[in-house]
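Complex shown without one protein chain; remaining protein chains in place.
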């Protein structure tokens, strides 16, 4: 009763919020500091699971009007993700934010790219696979997140291709990604039956020009050129709890 | 004067609302408790019809920004659904919510999959069919709801297929669903002439990974691969009245 | 200088509004009653033209999030419709509503289906046609309104079909409608040059399951299967002035 | 360095606003009168240029939810249009309005339909062309505005047609318009590089049924049937300054 071509890991929630800067900047600095501290301590609490095998959480500040903050959570169950989302609303800082978008999915490894396993071995017990199915958020400064579909056009339709052809296309596609190994970490999550797009791609790097280079190169790869449909792109920079306080506390510098 | 290929049962309303957490959390806890209790007692009243053959109602908390609460109602008439929708607005809790989306439809069974009935028998008097036409909300912890259309493309068009070909495709499609029998309960509702999509699919399971597996598998089935167009997906967890109070009463834990 | 294939009657305005229930329920009951009474008397005034040949008006409560109230007006001129729309805004009740959508069109009869007229006869003087060109709102409890276009695809294009083929398709299409004669009343309005869709379809019945059956059946008719594109569907129930007062005055029942 | 197939005249701004009737009707009548008078005097000032060759301005009340007021301005430069838009915001009435849509374009005459000019003559000095390039707003009671594109489909693509074929199609298209000469005045503006659609069509008539008849007839013309894509349609009625005051001053009549 398993989807035939994937391994599934932790559930993932991308929770993107805007800050109501007008109201936030109208607070007096001491109240702002108190609320920012409270938000930072919530984040620190969430991040305490990182590395424990019980999940991982991270925060990114988004560039542009599509959002200000991206909370990224990986957890074993949907229920835990629902609790994180609800818990945020109990902070006083939350009253200065609005949810703009979100994405519920599950970490997914294609069996195509996986090393062959001996019969009877649970893939989740293979340590390499296990780390990829239950990922820590990589230690990189920049994030790029976008959802995507495979095309189901009237003549160009991913879902009517023979399995072997899809496999071949994904192999070529993977090779592009491998050329960025080390520089760019990629987490693929599947969202069929969970959210409005079929997959989420979350990329991590220290040099955001890599996002452009990697996506540019992939777009000419047949798997993308013919079959990919892309949703909105979100680019952000990692914020640790102290960075969140600093970000929220910015004051107008004298000029 | 019956649509030729379906049996129609109870009308259904999927009523999805967001909570204005900013305003809600600004209430003092005792007022919050009072309003939550009032909402819970309304829900309990609605659920009192469950199992009586006069309808069924249930509540789910939604994950992500697309909504917070999904009220799901089945009733014999559109008028009763309209009253439920209006009644909710009379609660004080309703002032802290906003309707985001809704879906009006009617439980629909395809005659394709139905066991043959002797001539002159009213299908609604066959007990198995009757239970499916006037469904209780299944006793499962997770829900997935999405609306869908069949494609009417310029070359790939469900509505110009010969009846027998549509029947054959739906048969294959149904077989995928049957592999999840017991684990996943599926209620199909038809919305032509009632709402913006042609059908609604509401799935119930205790393991939300089933949503992904089932939808993933179906997407390669020709009936979906060629002909299905999907709307937004909503995933939620069942809330009984007591759970609603707990959900609404969450306080910031010390960290 | 007449569009070649239609007869045009009264102009029509579908004016759909949501109620701000949060603000409305916050009024004290006596003020609510006063404002509801004022709105009801405006409606009664509008409906006073019904049957006089000077127009017709009706009100429906909509199910779901797409609106709460549908004001439907037929009048001889655009200017009168504009005055009705503006007059509503002068009521105190209007301040608790928001316009969500609207549709400006003109009652349209296809010459295809019309009985042949002797030369030189003004179709508007044929009593049967005249009643259909200047319609009273039918005495049915439920309404279904949706706008639609005919497809102008790259290969499937209604507007490049030979006249005779369009005529033949519409004839078959009309036969589906005729099977519901007596049960479902249908008013077709044309909106080219007036609004964003080409036609509006407004159906009236006492049994809303008819909306599903009729639209379902038509969707397999070639005129729809190949050429129709549908906008949003609105389903509602008739409200007379007294019913509007009752609808607006609902109080939370004890549980 | 001129676009090869058009002559360009005045810049045009279609500025469409809704009125916040809730707030407006809450003003006391004397304040409403004062603000309406101020808005009317601004309009009168703008219209003072009409007929002087320095531009033209007009106001229309829109039917339906897509807007309440359409300010239509023709001026020699983009900068003047920007000043008009900004000037409106300085009125106290503006605080009761919201910009819903706008369209920046430039009056455009196709060389196809223009009479041949002797070599070396500046078309703008031909008096007939000059009047059409720098148009007064016609003295008609009703307006219809819609933006449009020419299709760039995968197989049906206006922009890959041979010039002569486009010319021929536009000639046939023009003939439909000529049948309405005298009754319907048409101003075509081009918006490539200026706004989101390629052209704007603004029609003026005393009988709004003409909008339907003209657009209906054109839709079967090959230039439209194959190649036109239409944006939203806005229909309105002319308001002179005194009419604006009356429109804004409407009170609830006793019933």
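Should a chain be cited, it is by its letter among A, B, C and D, assigned in written order, with residues numbered from 1 in that chain.
Methods note: a residue touches a chain if its C-beta (ideal position, glycine included) is under 8 Å from a C-beta of that chain, and two chains touch if they have at least 3 such contacts.
All values reported here derive from a predicted model rather than from experimental measurement.
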Going by the contact rule already stated, which one of D:110, D:126 or D:157 would touch the omitted chain in the full complex? D:157
Of A:74, A:103, A:197 or A:211, the residue touching the omitted chain is A:211
I'm checking contacts with the chain that's been left out. Which of D:21, D:103, D:204 or D:247 qualifies? D:103
Touching residues of chain D against the unshown chain: what are they? 1-4, 6, 8, 11, 13, 15-16, 38, 41-42, 44-45, 78-79, 81-82, 85-87, 89-91, 94-95, 99-104, 106, 152, 154-155, 157, 159-160, 190-196, 198
Residue numbers in chain A that touch the chain omitted from display: 21-22, 25-26, 61, 63-66, 142, 144, 153-156, 179-180, 183, 203, 208-209, 211-217, 219-220, 222, 224-226, 232-233, 235, 237, 247, 250-253, 255
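The definition used in the following text is that only the chains that are shown with their structure count from here on.
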Centre-to-centre distance between chain D and chain C (centres being mean Cα positions), rounded to whole Å: 28
Approximately how many whole Å separate the CA-defined centres of chain A and chain C? 46
Contacts with two or more other chains occur in chain B at residues 154-155
So that we know how the chains sit together, what is the shape of their touch graph: line, ring, star, complete or other? line
